[in-house]
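Only a single protein chain was left out; the remaining protein chains are all shown in position.
Order as written gives the chain letters A, B and C; numbering starts at 1 within each chain.
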Amino acid sequence: MKHADPTSTTYFISDDDLRALTGELLGAGTEVIAPVAVDICASPSAIASSACLRPGVKPIDIEYRALADAAELDLSRGLPVLSLKQYFLPEYEALCCWRQHGVEVEVKAVPTEFAPRVVLAAKPCDSAALAVIDKVMNWDYHDELWNGRREATTIVNLACPVIDESCFCTAVGAAPDDDKGADALLTRVEGGYLMEATTDKGRALVEAHVARFKAETDAGGAERRGRQAAEERAAARVRVAANLEIDAASVRDWIDTHFEDPLLAALGVRCNGCGACSSVCPTCHCFDIVDEEEGIGKGTRRRCWDTCQAPTFTLHASGHNPRDSQNPRYRQRINHKFSIYPLKFGEVLCTGCGRCTRVCHAGQDLVEILQAIDIAARRPEAAAT
Amino acid sequence: MSDAIDISGAAATAGGEADGFEPRITAFVCNWCTYTGADLAGTSRLHMASNVRIIRLPCTGRIDPLFIIKAFERGADGVIVSGCHPADCHYASGNYHARRRFAVFHGIMELIGVDPRRMTFSWVSASEGAKWRDVVDEAVTNVRALGPFDAYRALAPKDAGVAAPAGPSAAAASASAGAKAEAS
Amino acid sequence: MNELRELACTLLTDSTVHVIIGWEDARRGARPAFITDPADTDRLIFDTRCVHDLVTYLDPRRDNVAELGRIGLVVKGCDAKAVAGLLREAQLTRDDIVLIGVRCGGVLEEAELPQAAPLTPENVAPRCYGCDNREPALVDHLLGEAQPEPPRPIMTIDERVAALDAQPLEERWAFWTEQFGKCVRCYACRQVCPLCVCERCVAEKTRPRWIEASAHPRGNMSWNITRALHLAGRCVGCGECERFCPVGIPLSLVNRKLQQIVGERYGYTVSDDPENAAPIGDYRLDDKQEFIK
Partner (left out) sequence: MSRVGVFVCHCGENIARTIDCAAVAEALKDHPGVAFTEDYKYMCSDPGQQLVKKAIEDNDLTGVVVAACSPHMHEKTFRRAADQAGLNKYMCEMANIREHCSWIHEDRGEATAKAIDISRTIVEKVKHNQPLESIRIPVTKRALVIGAGIAGIQAALDIADGGHEVVLVEKEASIGGHMSQLSETFPTLDCSQCILTPRMVEAYQHPNITLHTWSEVEKVDGYIGNFTVKIRKKARSVNEDLCNGCGDCLAACPAKRIPSEFEAGLARRTAIYVPFPQAVPNIPVLDRVNCTLFKGRRKGLAKEVCGKCKETCLKGAIDYDTEDTFIEEEIGAIVVATGFTLYDIGRDQPEGLKGYGEYGYGEVPDVIDGLQFERLASASGPTAGAILRPSDGKEPKTVVFVHCVGSRDPEKGISYCSKICCMYNAKHAMLYKHKVHDGRAVAFYMDIRAGGKGYDEFSRRAIEEDGAEYIRGRVSRIFRDGDVVSVWGYDTLSGEQVVIDADMVVLATAMRPQDGIRELAQKLSVSTDEHGFINEAHPKLRPVETNTAGVFVAGACQAPRDIPEAVAMASATGAKVLGLFSADELEREPAVAVVDENTCIGCTRCALVCPYGAIEQREICTVDGHVCGHVAYVNPGVCQGCGTCQAVCLSKSVELQTFTDEQIFSEINALCYWE
């Protein structure tokens, strides 16, 4: 029988093979993370949500989870509530722990090597975000924990099957079929997926399970599948672009030069500063470091997610707070993502996943805000008046 | 991790302890009635279980439910909260305010699934040394029957590289705690 | 609706107030609106999507709202209760705000809908069922015509709490550890709560740090219990904490349980009467104490 040609980087993998591949990985003890539909109505939680009580289709939560079984794999799902970030920068993680003996203190750091793992069907906006954060994590300080996890993880993206009115990846240089930050990209085609391995890690995955892949060299559908894939992907880009189109560069520069502009200065009025947007954001990476005691003279130093939307984020020991209301705090969020970060690292600190907009029940709408800034940036005179 | 530092306060509560389990009970008592009542129990040489550790406060009015939560976090299997009888408060009304706070706290803990028998509330006056003995012994008996509060300890963070607090996993623990709750 | 817009316009024009805080229609549905220009008052709406408890914007620590000037706030009955709460706790002076009450027949569970939907047992916010304050008293203006009672939801909050109470202890423990386990400690619940107005939340106090900062199950448990207790006898049941929770923790069940406790034990129902002193911080000599030995 014919095996995949290692030189080629595009393969076809059938639904069954993909499931089998997952099974093999799990069998080999490799952690496999993928979007999983969680039945939030599982008893006794059912009573928690009216959605569960409604007749007809039951609601589900989509979460990136470590698969227990290949059967859980389900590539039809939309965007998980929390981004893939949590697997590289967990909500909280230990940095070290200490114990005091009399007047001596013993400190123990945590290991920074991690077992290899695979992410399947990652959202392109999520993998792209990792690549963006890589910049800061390897800037003045090389973050072992972040990089350790990055290196140990092979990420296989799936070109987005689901797009809604809050998606705007194309407006910030990403795409629904992007492989940025990932090692391979899956695209749905009839009978299975096209798999493009774009990095060594990606190719290694293919080689390790070569029996599951067919090189797209032979005739007999390859070309058709290729076309089908290309059309699907183009269509998706168009659908996203319909939500928002901006000139990221002029937005970046305009923000940089219009710090006090009313448009920026009054952004936070309806914002509650809850920071839910940062929690769900794939690119927000700010953390706080806390020492948590476990008793007398012993405890753990942990870092946990923090958000620039919280007053305490910039509260000085003196009691002075340079960002003393939600206006400057929200401006900071926009400023950092679309101006400061791009100017420093050449990357927008946003991949257009739209989670912040979806999660905000106060109606802060990033699509709308970027639109407004874009208009101001393109027509300075309009903004001036 | 074998070479990790064990920082888990509740290390000794490893499941094996289940037989011959000795409950750890923290008592938050007011200085004027119950603490003095406990003194009287001492001067009257009333023998009682040795599982209780007393934290002295000026008044039950000073007691914040966070004290009790922290005690559970720190490995207590049960708590006792005790102060002056109504109308006897050294500060006139501290215990009345405490009584309402505890009622609400008690209700919430029950909703959440904490067995109320892990929390003993009592009024013990300065002259009730014997009652204090009884409160202590009863609390110890109850909590011994319920077993270790592993369900709460299992909430402790599990960090890579830091020895996880002993005791079964959250699910297992709650199940076992539940089993005990039903048994007793 | 015109009634509302006209009043808003007058109040702004004659500078009775400098900003009207109400609701508007936006790209993704209804959302809070801050109207400072009389010309914009036609943006104001009130329909079943106007779920938001706008009282959260009266938090004295919201400088960016305060600097807009004297506020005219549109309130539903439940929101008015929150205003009373702030008055009760000296966080607000009645004369500093103009309250525009709207007669309310209940709201939907979610605000992010293209247009208002009539209320049905499937879509009505459960908290609206049996509402005792659909025509707020604590207002300067009361608008709209009398509204019908909200429909009975598929399952009322009380029924949910009862269903939960009926579970054995270990089931409840499993349920809540799962729910609180999801918490990412974004504190959205606190930020949107109209009554959480502390300058420095106890969760942020570091000496000592009663509530562990990182989002592990133990810290989450401590935080969620404390949040609930701090609202005992104060919570107006607006449900914003639950609606804003990004991970969907059913906080209104805890809040409702607290309302039941203070109701049953102390005969207290939170109302929009500022004189109706909160039950915690008060006491009766003969308060129930069956749980005390």
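We adopt the following convention: a residue touches a chain if its C-beta (ideal position, glycine included) is under 8 Å from a C-beta of that chain, and two chains touch if they have at least 3 such contacts.
Just so it is clear, the model here is predicted, and its values are computed rather than measured.
The chain not shown here is in contact, across the full complex, with A, B, C. Note on the undisplayed chain: of the listed residues A:P59, A:P116 or A:G295, the one touching it is A:G295.
If you put the missing chain back, the residues of subunit C touching it would be 60, 89-91, 197-202, 205, 207-208, 210, 230, 277, 280-282.
Along subunit A, the points of touch with the absent chain fall at residues 100-103, 293-298, 319. Counting over the whole complex, subunit B has residues 9-13, 24, 26, 35-36, 38-39, 41-43, 45-48, 50, 53-59, 61-64, 67, 70-71, 74-76, 87-94, 97-98, 101, 133 touching the chain that is not drawn.
Just so it is clear, only the chains that are shown with their structure count from here on.
One inter-chain figure worth recording: subunit A and subunit B are separated by 43 Å, centre to centre, where each centre is the mean of the chain's CA atoms. Remark: subunit A and subunit C have CA centroids separated by 32 Å (rounded to whole angstrom).
Annotation for subunit C: residues touching 2 or more other chains are 164, 171-172, 174-175, 214, 216, 219. Shown for subunit B are the residues that touch two or more other chains, namely 156-157. Partner subunit A is touched in their complex by these residues of subunit C: 26-32, 34, 52, 56-57, 62-65, 68, 109, 111-112, 122, 126, 153-155, 160, 163-164, 167, 171-172, 174-175, 178-179, 184-188, 190-192, 200, 204, 209, 212-216, 219, 240, 243-244, 246-248, 250, 253. Put simply, subunit A touches subunit C in their complex at residues 40, 44-45, 47-50, 53-55, 61, 81-82, 91-92, 165-166, 266, 268-270, 272-276, 278-280, 288, 290, 292-293, 302-305, 307, 310, 312, 324-327, 357, 359, 361-363, 365, 367-368.
Partner subunit B is touched in their complex by these residues of subunit C: 161, 164-165, 168-177, 181, 202, 210-211, 214, 216-222, 225-226, 228-229, 232-233, 254, 257-258, 261-262, 265-266, 279-285, 287-289, 291-293.
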